[in-house]
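One chain of protein is taken out of this complex; the other chains stay put.
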Amino acid sequence: MMSHWIIAPVVLPAMIASLIVLFARHHLRAQRIAGVVGSAALVAISIALLHASTLHDPEVYFLGDWPAPFGIVLVLDRLSAMMVALTAFLALIIQFYVIGTGWDARGKHFQALLQFQVMGICGAFLTGDAFNLFVFFEVLLIASYGLMVHAGGRERLRAGVQYVAFNLVGSTLFLFALATIYAVTGTLNMADLAVKVATLPAGNSALIRVAGVLMIMVFAIKGALVPLQFWLPGTYANAPGPVAALFAVMTKVGAYAVIRMFTLIFPPTVAATGGLFADLLLPAAIATLILGAVGIIGATTLSRLAAFAAITSMGTVFIAVSAFTPQATAAALYYMVHSTLAGALLFLIADLVAARRTDGSLRAQRPAIAQAGLIASVFFIAAIAMAGMPPLSGFVGKLLILDAMRDQAPLIWSIVLGTSLMMMIGFARAGSTLFWNVTADPAAPHPPQALAFAAVFALIASMVALTLGAGPVTDWLNQTATALHTPAAYIDANRLGMTP
Amino acid sequence: MMRRLFPHPFLSVTLFVVWFLLVNELKIGSAVLALFLAIIIPLLTAPYWPNTAIVKSMPGLIGYFFLVCWDVIVANIQVAKIILFMPADQIRSAWIPVPIELRTPEAIAILSGTITMTPGTVTADISDCGRVLLVHALHAPDPDAVRDDIKARYETRLKRIFE
Amino acid sequence: MIDLTLALIVALPFIGALLTSLSIRAGRDICALTAGAVSGLALLLLALHAPAVLAGQVVVTRIDWLPGLGLNANFMLDGLGLLFAGMILGIGVLVIIYARFYLAESDPMGRFYAFIMLFQGAMVGIVLSDNILLLLIFWELTSLSSFLLIGYWSHLPEGRQGARMALTVTGAGGLAMIAGMLILGNIAGSYDLSVILTQRDAIQASDWYLPALLLILIGAFTKSAQFPFHFWLPHAMAAPTPVSAYLHSATMVKAGIFLMARMWPVLSGTDAWFILVTTTGLVTMLLGAKIALFKTDLKAVLAYSTVSHLGLITMLLGIGTKAAASVAVFHIINHATFKAALFMTAGIVDHAAHTRDLQRLGGLRHLMPVTFAIASIAALSMAGLPPFNGFLSKELMLEEAAHTTWFNSPWLLGVLATCGALLSVGYSFRFLSAAFFGPARSDYPDHPHDPGFGLWFAPALLAGLVIVVGVLPMTTAAWLVDSATTAVTGAPFTVKISHWHGLSAPALWMSIGAIGGGMMIVGAHARLTRLWQATPRPDAKRLFDAIIEPFAALAQRLTDALHDGALTRYIAIATLTIVAAGLWAFSGGNHAPGTRAATDVPFAAGAGFIVLVAAVIAIVVVHRDRLLSLVLVGVIGLFISVGFAWFAAPDLALTQITVEVVTVLLMLIALRFLPARTPQESSLPRKLRDALIAGVSGVAAASLTYALMLRDAAFPVISGFHLAQSKPGAGGTNAVNTIIVDFRGYDTFGEIIVLGIAALVIYALTEALLAPGHANTRLMPLWPAGNRAGDRHPIMMVVATRFLLPIAMMVGVFIFLRGHNMPGGGFVAGLIFAIALLLQYIASGFAWSEARQRVSYHAIIGSGMLIAGMAGAGAWLFGLPFLTSGFEYVDLWPLEKFELATAAIFDLGVFLTVLGAVMLALSSLSRFAIRAGDRTNTQAFDIDPSPGGA
Amino acid sequence: MMELLIAITVGLLTAAGIYLMLRQRTFPVIVGLSLLTYAVNVFIFASGRLAIGLPPIIRDGAMGYTDPLPQALVLTAIVISFGMTAVILIMALGSYLEAGDDKVDAPDQGAAQ
Amino acid sequence: MILSYALDFALGSFALAWLMNLWLLMRGAGIVDRILAVDTMVVNSIALIILYGIRSGSPLNFEAVILFSMTGFVGTVAYAKYLTRGNIIE
Partner (left out) sequence: MTLLDHIAEVVIAGLLVTGGIFGLIGSYGLLRLRMPMQRLHAPTKATTIGVGSALFASMLTYAFLKVTPSGEELLVIGFLFVTAPVTALFLAKAHLHLTVPRSEVPPTGTAKPWATFSTDTSDEFR
């Protein structure tokens, strides 16, 4: 039904970026116009795709008109449509923030790299081919490397080298996993993999388990799961504010990949792998949540605090994912959307503060900052959202997760609620240092940057909408989760049986 | 008009021949494509090769090429003998400055290339004024003989071809 | 009767919060007016429902929000709700008025009223919630808004710390309660109180009852500052007095009481409830009163007295009988009236005498008669003296205590309750005597006098209530108590309140004893104070900090230690994790060894392998000499390329060798600016550790490779299709190339984008580094050290590269055109062109070559990507998916049949992107050298052999 | 036999690559990364199993073909890793110029305070 | 028949040449000698691929050989220029 529109979220940003590189290399205004038009168009397209994916079963787009599993396919289902829409929406908001604060003027090619990053992320969400997922991981990664060191700077570059080196280990690992999967199953199409892994002859279980575990390690690096999360704080804290905000969706690509791959290809019903992945995922997710919460209390700067907040979000999401039940997956998806918005908001605020305060330090008393009242209130809102306190979507998300994981209540509830308390303490201490414990000197003046605040309020509004609309949203997500856990429709859409 | 279309006639010929060596087939289609490329590419790369030396006598160049081939084979055998049989202390290596009258860069390049390709002698450097080549001979009991042989055998021919 | 006004009542204060933060612009009066009006309107709406509720009806509002989870915006109004909502809104209005005059000019009033209204909305939300999850939301909101209110005077350290402590304790309680409420909802099958309150037996029978009870009580006790969670309340006194009056006397601290009352029907009646609640209540009553007796700060005295009275109410709820519940309700009303009045008078005294320290106050009855009158009425009622309302509820409380056996002793509870009453008499009288009696002091800063009408009106009204309810309890309060008690106990109840119960009533004597004892304590206060100072008293604040601060310090040390930027440790941990997980996974499955025949090893291949192995080992050994390790990387790349050619992968050999060359050039340009040697830094143990990790990973990788190579795939590989369809389907015999540009062209599309982005990133970073700044200044002095050979652009190299450039282009075009059928394609062609151009840069120099670069590399990259994209999108015109390629054979006499394939256009895009990307990357890197002070040349070679030359 | 040699090659390249990545300077880390890339490229190639003398070029009368798909994947991997190597190289250079040392393990922002 | 013997001999000798180059590379000679050794390895590789092409009869490796010959020298020149000038593009 959506036919060619399915690939639009990939081709559109690619072409816009190419046009920028070709024609608008030195004209920032033209770049901005192209960037915003592109992002806005992408939002419109993604809404249409979301609508289509709601009405119909998963729809497959056969690239090059080659049948699956031989050619590469894109699969539009609710999950991918949702994630594309989330990315498009976030990218548009960040566009406004960037233009509002003039971040893109501090280096070259920001707008082009932003479009490429969106292309990579959308490509990763839409692809139905395992190797193509690797390719688009690399697209979004290399664009993120560029964005991360945008405008240079000593700390940023050092953190950049670490970020790239660690993620290259991840990329290499991804290739090891893909080659193993191909060597064992002989295919790369995800739907075909699902069929073949389910009917894998006995002697192959050891190797497919290795492939599965290597795959989950790759997504664990992307999703910052302990013990593969060390790279994140240094990277996110040193990245430019709006870039770190965009990275909030990048960690979610890791979570998306785990959900997609381990409901479609390695569900617990597969004899060879069984509960292998849940056994790995749950302890790691719990450790991630705790480490993140401790990090929020221990963070010495606001941007590092925001980075550890992002880690807690991933811990929470993966706790829900590790249950591998439709209800838990729906809760995970809800919390994924929430934490993307909340994470992005927190990074934007960290940037607003850093721009107005000599630094983001949480251990030193500084004079009050410009627009302190406004920034303090949005910080308060972001803190509530991220700590999962009412009345925002974080609370609803955590309630959904607690409810979904009732049968492991003593362990999961105490950790989720305990870490929420720790987060509350961390945020209260940070807020108190940033906005209350200020010296008497007058605030240094700073341009109001209305557009930037508009972006911040847009994020807040989206979270409020997510809260108020929690009823219909959770219904939609429950249906999505159920579809994910019964992937027959996804597999059939690939029309595997048909000989060309 | 010919000058503008063929800034490097020798180059265009070479390219035409190279294409056929690549495609290994004598077909009209390839010929048309080869001709087209033989014209376009020299035009495209003209700025990279300003004031090209004009080959005055094409047969001279071809003759020179076969001469070098022969010299390479002969000298190779000599040097092979030195490596296999001559004890290390008997080898008399020597640095030989070879003053040259050639003025066109292409000619100088071909001369130093020839010297290097004929085993036993290697062009190591050129003087800062571009008038003298520094040649290292593997075994040259009589350095002057080597110098004179190079000048007589190769330089005179190149002077006829290029100047 | 379904009615949306309840939702409106709850929403109004929140709307008020918004309005006040906006209306402050119109001045402080307007702002106070809006706050007062909004609260008043809410109170009015509530009053409209009062008659129906008092008649026993329960008003309900149902708005679906998250039915799937059971969290809905359901509200209900019953007697209990009415009582509390009335109290919250009523006292709210009074506090708003009082605050208008209390706040100084410098205090931002808009923010104050916004926070107060936020708090008010949250409190009303709690008392009107039918859905317990909704109650939780408002519950945590009270903690959050109290945090803002306590921290209102953010410049005061005690304000900040008090706010954080309150938030931590009440927040933690709230979180515990979430678990409790979820358990309760699960047992009862719904989160709506209207359902839960009917499930008493199911809940009390469930083995999850005790944990739920405990968790809910933690929530209640933390909010109502019951022992052992009472320590945060005094530190909340740092808040402005209206906040203390409103939050810490009338409303917030009563939320816990409200919750116990609301849950009374299902939770109470069990031994656990009785022991836990009654004991906590009693201990808190006694402890609070004792501490209040010796506090010197007026607001601290009042705060601890509040704690004590809340303990009293908790004890009554704990007793579990309907009568006790009714007394609890009655005392809630009475306490609200006299405590709010006292707090306000304390504010007035503080305003007038500029101190709240009882030791520096005295004799104010002469100077502030009105305040004295109000304070004494309220204080005497607090002490429980007739004829005030405090006496009535205290009497009933003593009555209940006397008739309750507690830890199987019938009289102990009575005695302790009397001690509580005795202590409250003590601190009430001490308050009055210290502040108002004794000689009028002369050392007041500026002559204290009664405040304006606005400040004393509110406390006076409350004092009036104290008298009226005391004198005519049945007419003024009984109806409200009955309605609330009915809501609490779940059964109709009518209370009999009277001053005189006859001589035989034990309560009478207990009261007399309490008052007598209280008098004596006041008399002996000086000696008792010294005794109190002598006993070691745990300072709650130090205790709290002793837990939080070291934890925060530990958190920081741990976090910074773990995430200290030690990439090598990160990678070591990651590697070990991956290998361990891989081994663990492998051991869990069964592995049937392979059946493929092993291929033999010819001598040449063996020799190649030996060289490769030697090079890899050598690179580790000499890695500190960076140029040499680059040479060895070149060797490894070479032998892998030869390996690819040997094992029938010509395309790979082409690509590997060309990429190899460009990588070497890149590394060499960068090495010019990096130190030539890697210093010896790792200790031996560290090297062994790293070697071990590397070794384990190597063995794992090798065994995985070996395991794969000797086994066939479990299913026929999909590439069978590619081989079959390569010629007919994609029009090319080179299956690898047809896969790259056609079957999996989408991979290649992504891949050239990666390359394009890489070049853009390198360009952007070069610009950033060359811009004036730190990096740039460091570049300037990097003039190559000392002995540099002459002759920058040797003639032979220039002539050779000039000759090679066109020929290389011919080879490039050849490889581009035949890629479809034989090894080759856009990548390799692009790399060949790039290498040929780079040779010009190496031979004739950067400036000379850049000057001849007519088309910018950016444009080449951009157009390459566009062409590839358009080639892919071209298929849309025919209604075919992206990247569908078409081909047909063209017969043009006299030419032989040749093939036109759209894939070639895509491959052209690939070609241009690769060419542009490689050139942009290397030219950007080269600019560092130019920037570092080398002078550029306009002539191709330095030595001019021409006749006219030097 | 040949499979064993290729397995050893992959193992050695991986081991050397990881050892170098654990050194404390950016240059050995980058060299380590390229060795790791070689290792995985050979590994992907090996996943197509060995077929000496059977290049995946369709021609009449061929006894069979090497699996072309891993070769295509390796090509993609080679080009992408080249892009990545170029980027990390410029970043390492930039970090050295900005910070004055080419250490990889540097005091992170957090610990500095 | 003699063709396969000759081929084996040639393959063997160039492989042996490889090993000799390796020996020079490993023997701790000067950096210039090592670069020379690597350059010779490239040339020996070209020979071996050509010989393997003759053995397997497939003309498919010609593109590889052309590129080896075209690009092999770039590396050597770059290393040498780095040693003499300290920079390769200036």
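Letters are used for the chains, namely A, B, C, D and E, taken in the order the chains are written, and counting of residues starts over at 1 for each.
Methods note: contacts are C-beta pairs under 8 Å (C-beta built on N, C-alpha and C of every residue); 3 or more make two chains touch, one makes a residue touch a chain.
Every value quoted in this text rests on a predicted model; they were computed, and no experiment measured them.
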{"item": "Partners of the unshown chain among those that are drawn", "value": "B, C, E"}
{"item": "Residue numbers in subunit B that touch the chain omitted from display", "value": "18, 20-22, 24, 72-73, 76, 79-80, 83-84, 88, 91, 93, 95-97, 99, 112-113, 116-117, 119-120, 122-129, 131-132, 134, 136, 138"}
{"item": "Hidden partner interface residues of subunit C, rising order", "value": "787, 789-792, 794, 796-797, 800, 803-804, 811, 935, 937-939, 942-944, 950"}
{"item": "Contacts of subunit E with the absent chain, listed as residue ranges", "value": "2-3, 5-7, 9-10, 12-14, 16-18, 20-21, 23-24, 30-33, 35-37, 39-40, 43-44, 46-47, 50-51, 53-54, 57, 59, 62, 65-66, 69-70, 72-73, 76-77, 80-81, 83-84"}
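To be clear about the criterion, only the chains that are shown with their structure count from here on.
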{"item": "Partner chains that subunit A and subunit D have in common", "value": "C"}
{"item": "Per-chain Cα centre nearest the global Cα centre, belonging to chain", "value": "A"}
{"item": "Distance from subunit E to subunit C - Cα centre to Cα centre, in angstrom", "value": "60"}
{"item": "Subunit B-subunit C separation of Cα centroids, rounded to whole Å", "value": "74"}
{"item": "Computed distance of Cα centres, subunit E from subunit A, in Å", "value": "48"}
{"item": "In subunit B, residues with contacts to at least two other chains", "value": "none"}
{"item": "Residue list for subunit C, restricted to those that touch at least two other chains", "value": "559-560, 563, 565, 567, 569, 571, 575, 606, 630, 646, 648, 650, 671, 701, 704, 708, 717-718, 722, 744, 747, 751, 754, 757-758, 761, 765, 768-769, 774-775, 811, 822-823"}
{"item": "Those chain pairs that satisfy the touch definition", "value": "A-C, A-D, B-C, C-D, C-E, D-E"}
{"item": "Of subunit D, residues touching subunit C in the complex", "value": "1-31, 34-35, 38-39, 41-43, 45-59, 65-69, 71-72, 74-76, 78-80, 82-87, 89-94, 96-98, 100, 102, 104-111"}
{"item": "Subunit A partner contacts - residues on subunit C that touch it in the complex", "value": "64-69, 71, 111, 133, 136-138, 140-141, 144, 147-148, 151, 154-155, 157, 159-160, 163-164, 167-168, 171-172, 175-176, 178-179, 182-183, 186, 548, 551-552, 554-560, 562-563, 565, 567, 569-571, 573-575, 577-578, 581-582, 584-592, 701, 704, 707-708, 711, 713-718, 721-722, 725, 729, 742-747, 749-751, 753-754, 756-758, 760-761, 763-765, 767-769, 771, 773-775, 856, 858-859, 861-863, 865-866, 869, 872-873, 875-876, 880-885"}
{"item": "Of all residues in subunit B, those that touch subunit C in their complex", "value": "8, 11, 14-15, 18-19, 22-23, 27-29, 32, 37, 41-42, 44-45, 47-50, 102-106, 108-109, 112-113, 123, 125-126, 128-131"}
